[in-house]
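Left out: one protein chain. Kept in place: all the others.
Read from first to last, the chains carry the letters A and B; within each, the first residue is number 1.
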Amino acid sequence: MAAEGGGFRYIAHKRRAREHRRFLAGAGRFAADYTLPGMLHVALVASPYPQARLKRIDAASALAVPGVRAVITGEDIARATDPLMSGLDLPKMLRYPLAVGHARYAGEWVAAVVAESRAVAEDAAELVEVDYEPLPHVVDPEAALAAGAPLVHVPLGTNLLYRRHFVWGPVEADFAAAPRRIAYRARWHRSATVPIETFGVLAQWDPAARLLDVWASIQMPKFPEQLARALRLPGNAVRTHFDVDVGGSYGGKRGLKHSVLAGHLARRLNAPVRLIEDRLENLRGGDAHGPDRIFDVEMAFDDDGVVRAMKMRAIDDVGAYAGRAPFQLGKPIGAIVGPYRIKSVSYEPISVATNKTPEEAVRGFGQAPTNFAIETGMDLIARKLGLDRVVLRRRNLIRHDEFPYAIPSGSTYDSGDYHAVLDKALATADWDALVRRRDAARAAGRLAGIGVSCCLEPSGGNSAFEPLFNPKNETTTWMEGCQVKVDLTGAIVAAMGTTSAGQGHETLVSTVIGEILERDPDTVRVVRSDSLAALPSNSPVGSRMAIMLGAAAAEAARKLKAMIVAIAAHNLGIGADALVYRGGDVLVAADAARRLTWAEIVEIAHRKFHLLPPGTEPGLQALHVAEVPNGGTLPTADGRVPMYPCFAFEAHVVYAEIDRVTGQTRLGTYVCGHDCGVMINPDIVHGMTYGGIAHGIGAALYERFLYDANGQLVSGSFMDYLLPSAHEVPDITIVDHCTPSPLTTFGQKGSGEAGYLGAPAAVASAVNDALAPLGLHLAALPMTPAAVGELLAAKDEEEA
Amino acid sequence: MSQHEITLTVNGTARRATVPARQTLVDFLRDTLRLTGTHVGCEHGVCGACSVLLDGKPVRSCLIFAVQAEGAAVVTVEGLAPDPEGLSVLQDSFWEMHGLQCGYCTPGMLIAAHALLQQTLEPSEAEIREAIGGNLCRCTGYKPIVEAIALAARRLRGANVPEGRDGG
Partner (left out) sequence: MKAADFDYECPASIDAVCGRLAEAAGEAKIIAGGQTLVPLMAMRLARPALLLDINRIAALHGIADAGDHVVVRAATRQAAALAHETVRARVPLLAKALGFVGHVQTRNRGTIGGSLAHADPAAEIVLAALALDAEIEARSVSGTRTMALAGFVTGPMETVLAPAECMTAIRFPVWRDAGALGTGFQEVSIRQSDFALAAAAAQVVLDQAGVCRRAAVAVGGADATPTRMADAEARLIGTRLDDDDIAAAASLARAALAPLADLHASPLYRRRVAGALVARALAEAKGEAVRGKG
């Protein structure tokens, strides 16, 4: 990494996140903290069946409960709103906030009760009588693809929502020419982001202004537009407030159906309506499950372990409805070979519907499961050849002198030095000592292993998977805006146009602006516009904000700086190139006594039009809307397209011991080598990486949305869906490296999804290393104590 | 069905209200007293976001009915700071060590940590993790929180050291 701070004044230095202050005081403003006079509350009636016709809904008893204002059903909603969009071209897959005549998963909302309190709404919800006619259902994705499977959407005629076979490069020839190959299945069972705050929305309709105000716990691109469209309102009739604090999201807080419901009810009842999911609704009916993947992979490789080609088939079970979730099969195309020099790839993504809760975005948007699938292969190859797993990876990693590196599927990795990061991780973890520790444990009869993973974190959030999977969607713009102004008092205000869920965007923006304008970031106020006032934004997804909001803020600040210099040049009667900008003042380079101060320039800009350069707008403000650095291009006929612009890299090393009988895994030393280019705020980056690793440990060992054969979600509360606590997450050491991106303002790459993208693979690698001496291998996550324990028990039986 | 008049102390202030029997303490604090710093995460006693001090001890306020808190002294996150403009040593330590991100679990974490530091100013890492073991966080991976609490403990340990001790 460049010298501490890398020559920056504020960027890359430790700085407290300013937004933390209000959270520490208990003064955050989360969705459930907002109240309005006359506010009504919503509770939901959910289908107990995984598939059923709704024959009759009788709300008479419910409506008779004092305090109940309304009960609405899917029929009402379908009349008054437009269906929620799917990213795929599936016009016959209709989706509304409430089931319309047909429930497609256990937990799907079939009616909404509105009352003066949530408790009364729940009382009434119990009294809504629904006649269900249960229908055959299917919960296994492969069964759903088989002929004769019950259909989730009869009008579609199939449960197959998307399938394509991409071939990039001479895959068959490369396989034929390679001396060896392996084939394996890797299973990533269903888990999700599950923030501690559930989704919530408050909507209020002003009939006089014909304006719907919405406060919601969202992290979603184009939320205001999609909400307006569904409600059949023009975009400028919906004002989404971005200053709602979001209690964690990591991809999942889309909440479109909740918001359409609340918005519709607010208009219909002419009262503010608030819908806060309780935890049971959230886990079962919130439509925020995550990837549920079956990977079938083949790798062709040489005797020295160099991988020539890969074939990957990925089935993803999106549940009963598909919003953007199928795109989670598309985004990993942008890093389909991982950090390795694999020359040809075939990739067959298959999106399938089943009668389960719908899937939504999860941190990494499909990259974490894909990384797990690739790394599983690398470890298997090492095992097969009797090669050290680190040595094998070294042979396959793209070298630092090969960047920018074009991968077969059309993306180009911008920069990196994967070997250096891996070396740092190994050194920090003291690999040799870990091996000795492991071997000593094994000699004492214990199961011990070290896991290693090398994974990419694509960042910058281009949505090229949209036109790739749906040619009717020609979206190539993925922008972010920022506006900066200096007011008459000389104070700086920046406006950003999206919500935050802990990523420290206010700190990001003020640091960037402070850096460019050479003003203390603490003096920069950052406000969040609402959707009417805001510049375009695509929200914090795809690890894009450091790159995109950073670019927009920096460019706006640069424009401001240029205006300041221009005003000074005009008033000092000297060319701009003879001037020096210093801390907001502008001096004549050759004669520092000749200068204009910040205050003087501000005064001229705001008050002294006669002193402005001709043609200059009065005031001191600038805005910039940035596009993704690698621009927007549409896919080629064979499905090649540059996806994300920047690629961060992580190398994980983790020590684990497994209890031979109970199958419990205990993680010890955990080191993550991380390179995301320049870190605008190191604490923010590290923080998200620690959190990502914790989340990854959850996916690897504890978390699963488990369905029984009756289509019931059996892990539907926090007693059974198990998030890691402080006992399950070990101490983590991050060792940083910096290969700046050539594409971004300061060399920063994104890192919001860091840690999660490599941790599941690393933990799986450790577990399998521990099981290796017994000749055992697990390729399904989560690796729960029972899963590991049963494998060990079977082995003992076999040997007995 | 049943309404009850209760009197209790919240953050040092006596409060009186009439509550339905089924209203939980967390809902009472948030909805009736408008102290929204305490958060709801699960309503079944697992996540810890609702933690408050009840007569000095950390409890899950989603598992207590407000009527049960009659006569009790409750402290919420809003009662931890020395004044509206300030932060306690513990809160400031969280800020310094980046011991939060989205802020949703933070009030519960602060309450749990505060209770620990009332018991000991020399907690081991294991004791810290045990103290927050019943508070789930999805953002931080816990390490920065553990470091924040350790920093607060160090700072509080040194708080009563007479000036001049360090040679200044």
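Observations on the model:
The rule is simple: contacts are C-beta pairs under 8 Å (C-beta built on N, C-alpha and C of every residue); 3 or more make two chains touch, one makes a residue touch a chain.
No experiment lies behind these values; they were computed from the predicted model shown.
Touching the chain that is not shown, out of A:Leu280, A:Val337, A:Leu587 or A:Ala762: A:Leu280 (per the contact rule at the top). Which of B:Val67, B:Leu80, B:Cys105 or B:Ala152 touches the hidden chain is settled by the complete complex: it is B:Val67.
Of the residues in chain A, those that touch the hidden partner chain are 118-119, 122-123, 126, 278-280, 659, 661-664, 702, 706, 708, 714-715, 717, 719-720, 722, 724-725, 727-728, 784-786, 789-790, 793. Listed for chain B, the residues touching the missing chain in the whole complex are 1-2, 4, 20-22, 24, 27, 43-45, 48, 51, 54, 57-60, 62-65, 67-68, 112, 115, 130-131, 133-134.
Operating definition for what follows: only the chains that are shown with their structure count from here on.
As a whole-number value, the distance joining the C-alpha centres of chain A and chain B reads 30 Å. Considering their complex, residues 20, 22-23, 30, 35-44, 46-47, 49, 76-78, 80-81, 87, 91-92, 94-96, 98, 100-107, 110, 125, 128-130, 132-146 of chain B touch chain A.
Partner chain B is touched in their complex by these residues of chain A: 16-17, 19-28, 30, 32-33, 119, 193-198, 245-248, 250, 278-279, 501-504, 683-684, 686-695, 717-719, 723, 725-727, 729, 731-732, 755.
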